[in-house]
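One structure below.
The complex appears here minus one protein chain, its other protein chains still in place.
Our next item is chain A:
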Amino acid sequence: MRATVLRTQTAAAARRPGRLILTGLAILVASFVVFGTVLVQQITERTVRDNLSGTPAVTDLVIGSPGEPPPTVADVRQIRAVPGVAEAVARASAGISVGEGYLNLQADPGTGPLSTVRLIEGSYPDQPGEIAVTPRTAERLGLSVGTTTSGTGGELTAPAALTVTGVVETAADAGYDAYAPDSAVIAWARLTGVERVDLRVSADASTEVVRQRVSAAVAGQPIRSGAEVREAEANAAAEEVGRLFILVGMFVSIAVVAAALVVTSTFRIVFAQRMRQLALLRAVGASRGTLVRALTAEGALTGLVAGVVGVVSALALGYALPAVLRATGRAVSAPGLPLATAVLVVIGAVVLTVLAVLAPALSAARVSPLEALRTASTTAGRRGIGVLRLVGGLILAIGAVLAAVATISQLPKPDQSSYDPAMPLLLLVGSGALAFFALVALGPLLVRPVLAVVGWPLRQLGPLGRMSVGGIGGAPRRAAAVSVVVALGTTLISGVVIGGTSLQVLADREMALAAPTDFEVTGNGATLPPAVVSRAEAAHGALARVVPYRKVDDATLLRGADRLGAVESGYPMSDLDVAVLPSTGDLDVAQGSLDDRGPGRIVLNSWVARDAGLRAGDTATLAVATRRVDVRVVAVLPGDGPLHAGILADPADLDRLGVPSAYTGLLADAAGAGEDGRTAGVRALRQAIAGSDGVGLTVLADERDRNDALVRTLVWIAVGLVSLTVLIAVVGVGSTTALSVVERVRESGLLRAIGLSRTGLRTMLTVESGLYGLIGASIGLVLGVPYAWLAVQALGIAAPLTAPLLPLAGLFVVLVGLTALAGVLPARRASRVSPVVALGTDG
């Protein structure tokens, strides 16, 4: 008997492999995502390790490490003299002010295995005063092979000549990089110590022996092996990858939860379709246990097939992707073949599917044998939920609330310095999962109230709308099963939309503060010659906006005679007008309003406000040296101030405080776009500076580019991950709608028989399908927005809470549209069936 029952169920699955895949599609996608994530992490880590541009691989020993007294120049000579040392390269660097720019002069042999640069033009320098620069540096500073400039740096105080002899390529080109052999760097910059010495042991010597000899030669210097140093560098890089993958792991675990939900509701519907068959088996003597076992076995089979297909497709893609990327010129390493993980993922898929199938199997096996004799159309109408389910659902809901409360209690405090987001995020995921299982359990109770609200406009549209709404409201269990999946998708996307917007606001804010414009020219502590400002203002062709400002570093705040705050040196204060710059014009504030700026009013950054104990609306006395002005705080910024200014004050107040009227710096934007516009701007500013001593130019845009790239990468990763989870949700909606339409083919037949046209039936079913989306999206938004806010807080990056209404509304519309679309094909199929056939369908 048992074997027969099992055969009836598995034979059906084998006869229709398409349905097996359709049922397990969510698990397939989940396995794909999980294993794909494992592979992507491997690819990323390997790529990071393989492309690490730190210590060359042939380095045998490294003398000196950060935090210890550095090796001296004499040490370098001693090390070179040690027998068995094939090559010893001192790593040293010196920051050099070159006319109006900055160069980072680094020691590199230029040739040989320990070199990290590659000469592409001219010759590599070998004398002090000769340098090789990177292409971007040459472009930025207007240098080329043969150019001679002069600068100061290191221990060198009087300007000395620097001649460019070559152009070199490096792994990372920051735009201010110069290279020379260590001897030349040491001699030119009058260095007495170096950062460390990289050492290669000759082929006929033992590393251990050489290590001991070096240790004896330079007593007290820490010596590490090259492998050790490389490993540490790789681990530091990999740790960043790992941190990123905590976030990835959160999304993946949500995707897995989604898949479990989808597959549970899919099985519920699949079994409901088979209710008569199951009842028949019960009627002829199959026990409940036999049915449960047969149905669970079917679930396990589904999980196995889906898991294997998912893992194999992920593996195929994991190997294809690096190959494709390499073909387009990106160095990406191939992943390994984590067989054990693959097997684990498949086992996980089977276990997850079996767990997901248990509840539907148990309730399906409870079918009364009488059901076989009853007509199918009267069985679908169970509306409420059992006491057990109600209690279970309430417990889950309470658990979700408790976990959320625990998350809130672990959120970072304003002054908390060390904060590990892993635990709160995990709690949050747990709370979200519990909330959704509570939704699964209590869903049927929620459908009708939600439907009463969102279905109201449809009911006004006539009999079709009324029937669609009635059709959903009359079968709340089915509606809940489908809607929960949509709700999950909505929660996820709204979470990413909100998180992305918050991150964007955060990034924009930080960029507006750290790099408000493309360029900054500063007098490096002195004032700018007025000619520099006027020449810059005259360069309309290359510079779009020139905003000069004054900055003092020793402003203090007083109340009466008492100095506020604990900082000895005073606060940096600037009269930069934030409204003039487009990037700072719409700066957000923590308290007060920027519109109230003016003479006698100041804006504080969050740190100064905290240190001085001032809030928006407070009054204080602003002092520079002995002069004082009474001011009112009109706004407090949520983070740092523009150009790291702690106090933003009106120019008139700076005059009253006796600050000299000459500007200390100016900000400017490039007129043209892209690298060309930037280079033109740099040239114009360099001409404006034209040999003025001590005046420096910083290209802030480069920093902004790097940060933008980081934010863009993060957003893309999030979008990629969420689109995978959304894929699961859409798969769920599609298969559930299709199955629910199949389940009701008889109902469709009846409606057609009593006079519903094909178009009418199609419209009705499509509207119903869209209604599932409407209910799900409504519940999803109600849950998703608070959870997203919590997640943003839990990340601990001090991002603001945002409510991007337009994207959320768009998301709502798109999701409802997608679910309606998911119903189009099944609705078409249902409307094509002749009413005679439909009415004759068993079930």
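Going forward, a residue touches a chain if its C-beta (ideal position, glycine included) is under 8 Å from a C-beta of that chain, and two chains touch if they have at least 3 such contacts; residues count from 1.
Definition applied: contacts and distances are computed from a predicted model.
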Per UniProt, the name of the complex member that is left out, chosen from "ABC transporter ATP-binding protein", "Spermidine/putrescine transport system permease protein", "histidine kinase" or "TIGR02186 family protein": "ABC transporter ATP-binding protein"
From the list A:I223, A:A475, A:V578 or A:A729, which touches the chain that is not on show? A:A475
Hidden-chain contact residue, picked from the options A:R49, A:R288 or A:R466: A:R466
Just one of A:G242, A:G600 or A:G760 touches the chain that is missing; which is it? A:G760
Since one chain isn't shown, list which residues of chain A touch it in the complete complex. 375, 377-382, 462-463, 466-467, 470-471, 473-475, 746-747, 750-758, 760, 834-836, 839
